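Shown next, in structure tokens, is the structure this report addresses.
Missing here: one protein chain of the complex. Every other protein chain is in place.
Each chain gets a letter, A, B and C, in the order it is written, and its residues are counted from 1.
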Amino acid sequence: MLSDQLVVERIRRDFPIFSRLENGKPLIYLDSAATSQRPIQVINAVVEFYEKINSNVHRGLYTMSEEATEAYEAARANVSSFVGCKPEELVFTRNATEALNLVAFSWGRANIKQGDTILITQMEHHSNIIPWQILSAEKKAHLEYIRITDDGLLDPVSVEEGLGKGPKIVAITQASNVLGTINDVKAIAKKAHEAGAICLVDGAQSVPHMPINVKEIGCDFLAFSGHKMLGPMGIGGLYGEFDLLDSMPPFLTGGEMIKEVNLEGASWNDVPYKFEAGTPNVEGAIGLSAAVNYLKGIGMGWVRSHERELIARALPLMLDENGVKVYGPTNPEQRGGVISFNVEGVHAHDVAEIFDSEGITIRSGHHCAMPIMNKFGIPATARVSFYVYNYGDEINVLMNAIKKVKRVFSVG
Amino acid sequence: MLSDQLVVERIRRDFPIFSRLENGKPLIYLDSAATSQRPIQVINAVVEFYEKINSNVHRGLYTMSEEATEAYEAARANVSSFVGCKPEELVFTRNATEALNLVAFSWGRANIKQGDTILITQMEHHSNIIPWQILSAEKKAHLEYIRITDDGLLDPVSVEEGLGKGPKIVAITQASNVLGTINDVKAIAKKAHEAGAICLVDGAQSVPHMPINVKEIGCDFLAFSGHKMLGPMGIGGLYGEFDLLDSMPPFLTGGEMIKEVNLEGASWNDVPYKFEAGTPNVEGAIGLSAAVNYLKGIGMGWVRSHERELIARALPLMLDENGVKVYGPTNPEQRGGVISFNVEGVHAHDVAEIFDSEGITIRSGHHCAMPIMNKFGIPATARVSFYVYNYGDEINVLMNAIKKVKRVFSVG
Amino acid sequence: MDEDLYREIILDHYKHPSNFGYLPEANAKFRDSNTNCGDTIQMEVRVDGGEIRDIRFTGVGCAVCIASASLLTEKVKGAKISEVMSLGEKDVLSLLGLSSITPERGKCAMLPLKVLKASLIQFQKQA
Partner (left out) sequence: MDEDLYREIILDHYKHPSNFGYLPEANAKFRDSNTNCGDTIQMEVRVDGGEIRDIRFTGVGCAVCIASASLLTEKVKGAKISEVMSLGEKDVLSLLGLSSITPERGKCAMLPLKVLKASLIQFQKQA
């Protein structure tokens, strides 16, 4: 077995971006929770599509178009197997956000009635909040939030309270993009079903980072984004349990998603095509499939344990550092590869800017999770996030950058 | 000045796809109305983004993310100037279909009331029909169609009748993807405004093929797709007049499109970001911008006249060919670079399949325009469509392929 | 092009399909189309005692689709419902004299069988 360091070195050779300098320093990319980098295998898959079989899919009766269609459907099969569902259960979307909106518009408008309850959590990304706020305002339904504890875990009392209200749907993230918290979605899905609700999982931060099987989780929907898992931007996915998808009205309408149209009305195509209106992002799907192959090659078990090791190393250092406040669970087992923090007396922007001067790219702000910011009474955090191409030594540079922040601002 | 043939030869060298064989024959790509091919300049722009500045846009405070944001916004500025609007008036969407749905969902649901009239035409693509069918069913509004004449033009009497019903919106294609018909959208927009309606133009088949300026047309919305104009799949655009966009509620919701969120509700970001929820397709926008540069380099005037010449050469040959029925206007001035036809006694599928054996890729079917099929009482047509990389000699091969169809089926 | 697609048998059955038309005494009937391609087939079947007594079809489609419908109706006349239900892609291809087919064209070839089975399933549900 190769040591972790060697594996990472081999992985990094596949990522052209690392030959770039950031501010004259070697690039230390710690912003994969925002978007990941792409290996050459993904780039090549996209370029090869352009150069060899680029054509529109479905309905093409010529060889090249059949090849494009086969490649597109093979991508669907590959990505669906990656999350453990059937190909027909995977709808390609632009990103996780569109996948979540699809559920809120299509399932939501058909099923949520006045007085119904929608249950989400206080640690959701805006993309899993606002579609439900709008839906509940429109339908005069109740939107309830499961509270989080001070160490960034779901409050078990609040979970029970929420479920006790008899929600129609429980929409919850599997991994928080701010706190790192990994939620036990399998248990939540079970409880949701017992309470008569369906369960949607926001997998934007979990599908890229750990082994996922939707049938094992038992959820009804799972949303994710390609660009966070080594794939292209502009492509993402929604898993939906077949009968549920089949029973839902379409969302976007137009070409490709209909069976017949006359002047009065239309009948819909089969699942999943019913939900893919217009020319799809074929090259995006093919790139995402290449990303899935890449991840399968490394092994999702390795990805998870690699990130856990990085967190296990970085977290205690940051927790120990004077003047640094870290958010979220302190146990690496309960965390994905994300750490949010603040340096006392320094705004997160300034932290990010000074990190950048050391070649470290991190994100700062509210991370599209304002309810978390409100909960902790802060306007913003700085956030580092790890992925397959990060290695332990980068944590030393990171800690030195924190010291530089404190020096510049004479704090700590 | 270079002869047309020389210009095309130079253009073709930029398109890697033409080194591919189709069925052992040189590829004759006559399916650009479905999707165009990509020049190396577009491919390189996407690859360069991946390899050099790939990161998420907006909110990034590090150099690389600022570079990505600048590239994304420069792409917006470039594409918006290509259609003659301000950058803030251009929303990036996945494709024309999503752009049309955006208007139907956001503007439509806020403005269409019971009893209102929506006016479209019988030559629309499904993407500009079904969103209006659904909206009018939901709102109990009337959906009216402008009829087309037997030679595939808008019936002027029906135009006046339709406008006489006092529609709230007139949604019309600038160029038909089946009949080739180019509609005088400037005149329609003027009449629409006089009748108190706003005017949406479906530019999916016009923006790639002729000079377009939305302010000159005077329309309120224009929808188009990148993949039909040498750009990537997964990216398209919606022009919307600024005040109109500003007054509209958001459509998809989530990250990037909000100002503030708390547990009770949210306030929206400025136009156009209000309409771009979630991580955008940054590389798609950059690729589309490269495509726009490529088209600017050739000149849209040249593109239009090149296609008109090809049509002027092919159309009389096809009209004269025994047993071949051609649909749409017979005057090349009234047509884009598209010809739909049928060979008597042969299904369009079989035409396409036999064409493929000659290396010619064409589309057959209803082309997502079933109302046109119904109007002409046919299930399908075969369609050839030209673009910048096609040249006159290909028309000879095309005519020989038609003769082969007749030979195989012993017809004509 | 798969030149096989335009062999004599397919062209013959396309131009002169067997059992083309309506069947007024039908007690099983179904119609379906291939999305996006404009092929539509309607099957009208007379079922008696679990057997296909008579069958006719109408519709529009490409050579492969129409030939498939024509050959299929010839084959199943007199067959048991259960026999029809066990037919698959291989059987249709062998009727057409083809060893393989592309996925897109496969949909054309399979549409008649799909419609026939649907008509029989509906018939059994109603019975």
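FYI, a residue touches a chain if its C-beta (ideal position, glycine included) is under 8 Å from a C-beta of that chain, and two chains touch if they have at least 3 such contacts.
Bear in mind the structure is a predicted one, so any value in this text is a computation, not a measurement.
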{"item": "Partners of the unshown chain among those that are drawn", "value": "A, B"}
{"item": "Contact residue for the chain not shown (choose from A:R94, A:H227, A:H366 or A:R383)", "value": "A:H366"}
{"item": "Residue, one of A:I354, A:V384 or A:I402, that touches the chain absent here", "value": "A:I354"}
{"item": "Touch criterion as defined above, residue of B:E66, B:E161 or B:D246 at the omitted chain", "value": "B:E66"}
{"item": "Positions on chain B contacted by the hidden chain, ascending", "value": "58-61, 65-66, 69-70, 256, 258-260, 269-270, 273"}
{"item": "Interface with the unshown chain - residue positions in chain A", "value": "23, 345-350, 353-354, 356-357, 364-366, 368, 373, 379-380, 408-410"}
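Heads up, the rule we're going with is that only the chains that are shown with their structure count from here on.
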{"item": "Chain located farthest away, centre of chain A as origin (C-alpha)", "value": "C"}
{"item": "Length of the line joining the C-alpha centres of chain B and chain C, rounded to whole Å", "value": "37"}
{"item": "Averaged-CA centre spacing for the pair chain C and chain A, given as whole angstrom", "value": "46"}
{"item": "Numbers and ranges of chain A residues touching at least 2 other chains", "value": "59-61, 65, 256, 258, 260"}
{"item": "Where chain C touches two or more other chains, by residue", "value": "36-37, 105"}
